[in-house]
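Have a look at the structure below before the remarks.
Every protein chain but one is kept in place in this view of the complex.
Going by the order they are written in, the chains are A, B, C, D, E and F; count residues from 1 in each one.
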Amino acid sequence: MLPNKMLEENLNKKVSILLKDNTLLEGTLSGFDDYMNMVLADVEENGENTTRKVGTIVVRGSNVVRVVQK
Amino acid sequence: MLPNKMLEENLNKKVSILLKDNTLLEGTLSGFDDYMNMVLADVEENGENTTRKVGTIVVRGSNVVRVVQK
Amino acid sequence: MLPNKMLEENLNKKVSILLKDNTLLEGTLSGFDDYMNMVLADVEENGENTTRKVGTIVVRGSNVVRVVQK
Amino acid sequence: MLPNKMLEENLNKKVSILLKDNTLLEGTLSGFDDYMNMVLADVEENGENTTRKVGTIVVRGSNVVRVVQK
Amino acid sequence: MLPNKMLEENLNKKVSILLKDNTLLEGTLSGFDDYMNMVLADVEENGENTTRKVGTIVVRGSNVVRVVQK
Amino acid sequence: MLPNKMLEENLNKKVSILLKDNTLLEGTLSGFDDYMNMVLADVEENGENTTRKVGTIVVRGSNVVRVVQK
Partner (left out) sequence: MLPNKMLEENLNKKVSILLKDNTLLEGTLSGFDDYMNMVLADVEENGENTTRKVGTIVVRGSNVVRVVQK
């Protein structure tokens, strides 16, 4: 299964995205493109010492390390 | 919803942009292109220890981590 | 043997993937593309001090250092 | 307004450019290209501990973080 | 002699590959592509403090510093 | 004035080039290409603690921060 196919299967589902700066974003995958730019809704952001709700986020693909199915 | 579609919905609205150097820019999204270069107006810049007003900014897309709807 | 041919031979087999952040992902290679974006199933993630099961992961190719046959 | 349109509006005007190495260049924007390579005239360069006049500079776009209207 | 020609001459021969994370991989060059992605067989991996046998490896080209003939 | 036009005006003139590793190269600009790879002649290299003459240098554009007219 191709990576973009796998992401397609996760549309409108809960995922967690790890970024290069070690932030973990948990939310609903609303969209993505070929560069792995992503739209996440209802996001909870988990940094080293902090957790906060942040609504809808557009993530630039170059910062993405990996996407995990929840 | 594609990431650039999401950005389009935020045109002329308040967003906050996190940069790789951990600066947080809050302002009105005036424009963007496919590379996520962006134009922000009425910007307030929040660094580690400082906050200041900086008018209109062009941000090079390669520095963008994520864009949050306000 | 070309690198993508080698990856093809490992489809549905156990591999371990080393990422730039030194995380080691062990799982079944479910898919990949030309950019070395990968889908791994039944993943066990080994960080510096932690091990945990994480189901299915999409890894962005730019973070991959190397892939080892198990 | 597209980012390159915004830069065009700043041609022959004062701008300050923040680089990835934290240097701040203030000067007159004499030109730029699609990659955000830029020509700045009458530049004053502000490093961490130093300020100096440096005439005309060509900046490679990959080092640019953001451009601020003065 | 072009770099890819030189790599071609080393096919099925012993090489050592230095990676950006300072790991040294010694093994038989089984394949490579234009991006310098490589397949190495019978690999011995030499990290800062450790040596271990790791079978066959696919290395992503972006991590390669240089390849030495043995 | 486009950045490559500006560089053209500096052909066979003295420039100083700042690299990402903070080295400052002073010399005569003998040539450059679209990627900002450059040829410098009669170079004096100024590192953090050292200065030395180094004849003719080809600099890979990806290391260039900025070019200053002398």
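Note that in this section contacts are C-beta pairs under 8 Å (C-beta built on N, C-alpha and C of every residue); 3 or more make two chains touch, one makes a residue touch a chain.
Remember, it's a predicted structure, so these values are computed and weren't measured experimentally.
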Considering the entire assembly, which residues of chain E contact the chain that has been omitted?
-> 1-7, 20, 22, 36, 61-62, 64-69
Residues belonging to chain F that touch the chain removed from view | 19, 21, 25, 30-33, 37-39, 54-60, 62-63
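We adopt the following convention: only the chains that are shown with their structure count from here on.
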What survives as touching clusters without chain A is B, D, F | C, E
Between chain B and chain F, the Cα-mean centres are separated in Å by 33
If you look at chain E, which of its residues touch at least two other chains?
-> none
Name the touching chain pairs, would you?
-> A-B, A-C, B-D, C-E, D-F
